[in-house]
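Handing you a structure now.
Only a single protein chain was left out; the remaining protein chains are all shown in position.
Moving on to chain A:
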Amino acid sequence: MDKENLKPQEPTPPEPINDSKFINIYLVPILAVVTALILGAFIIWWVGGNPLLAYKGLLQGAFGSVRALSETTVWASPYIFAGLAVAVGFKGGLFNIGGEGQLAFGAVAASWAGYALPGIFHAQIPPILHILLSVGIGMLAGAIWGGIPGYLKAKTGAHEVINTIMMNYIALNLTSFLLNGPMKDPSPSNVIARTPLIAESARIPAIFPNYRFHWGFILALALAFGVWWLLWKTRLGFEIRTTGLNPDAAKYAGIDVAKTIVIAMSLSGALAGLAGAIEVTALNYRHELGFSSGYGFDAIAIALLGKNHPLGVVLASLLFAAMRNGATKMQFLTQIPVDIISIIQALILLFVSADAIVRYIYRIRTPQERVVYTRGWGK
């Protein structure tokens, strides 16, 4: 009753909010992070920890030293690649939940190229060429794995959410089979499901000795710029975005919607595959089962938090990476469960996706035009 009486008295915003301003786009995500951290502090206090000490540890562990910074970038690299993958899909109106499987295939394919190719060619492969081959094959594997659901969507209308989820299972179980069987590290002492080490020539060299900071992070930043350029400065990008906003209008405007969907999904898969390939060639030098613990799923949260903009994805990746990396020091100082980090990340995601809560708490006006993330599901 009260509310209904009050509502008309509130003046409606006369001027439309400029949605392109950085602060307007990122106000809700930033406030979501702040709110989640405040709620997180209560949870830490509730489980018997000292919130201030915990957050101090989190900061120290993520940024407190050169090594901490280096480790944060190690976490951030796959997040950025995979986050960009999801963002590209979103821009094309496609919800790519298959990042996990595409990433795993990228890693498997890259490690295969890394250890098996010299034997197949019976020759040493020059380092640069071998690295490019391994990374390229990894990307290709991801692109194929992302392209299949794209093709099915374009040709038959099969929903990509269902298909990417199912393709995840196929990819993860196939990976499990390969790493336990034909691709298993044959050294006699090994019982772990992992590939042999890749050849020296396929390894992206470290930049600084004793630090794990690697070229993958720099490549990820460059690629974020590349994705921005592709989406907003090229014809293909325009077609992807138009298809994402309104496929009917896109078709009317003469865009080949089916082709664009396949390209967008392949591109998305290639980026996810790259995340796996870089982990293999620049960091672990092999693929081990269980290494890609949820990057593909975290990437969805990262893309949402970053509002599907490459810059936002980079920032969100750094935030998630800092939290994952700082968790060690946080637990070292306070001995509270590291699951707290997952809870805080889930809260962030909750507040970003249900942005009405954040807008209500901080009373931010709703922008006139809402971004359309996905179609389908009867909406």
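By our rule, a residue touches a chain if its C-beta (ideal position, glycine included) is under 8 Å from a C-beta of that chain, and two chains touch if they have at least 3 such contacts; residues count from 1.
Note that in this section contacts and distances are computed from a predicted model.
Asks: Just go with whichever of "Membrane protein", "ABC transporter substrate-binding protein", "Ion-translocating oxidoreductase complex subunit D" or "Sulfate transport system permease protein CysW" UniProt uses as the name of the absent chain.
Replies: According to UniProt, the chain not displayed is called "Membrane protein".
Asks: Decide which residue listed in A:L58, A:I148 or A:A327 touches the omitted chain of the complex.
Replies: A:A327
Asks: From the list A:L31, A:L179, A:V262 or A:I278, which touches the chain that is not on show?
Replies: A:L179
Asks: Could you tell me which of A:A193, A:L231, A:I278 or A:A299 touches the chain that is not displayed?
Replies: Answering carefully, the residue with contact to the hidden chain is A:A193.
Asks: If the hidden chain were put back, which residues of chain A would touch it?
Replies: Its contact residues with the unshown chain are 2-3, 6, 10, 48-50, 71, 74, 176-177, 179-180, 189, 191-193, 283-284, 288-291, 293, 324, 327-329, 331-333, 335, 337-338, 360-361, 363.
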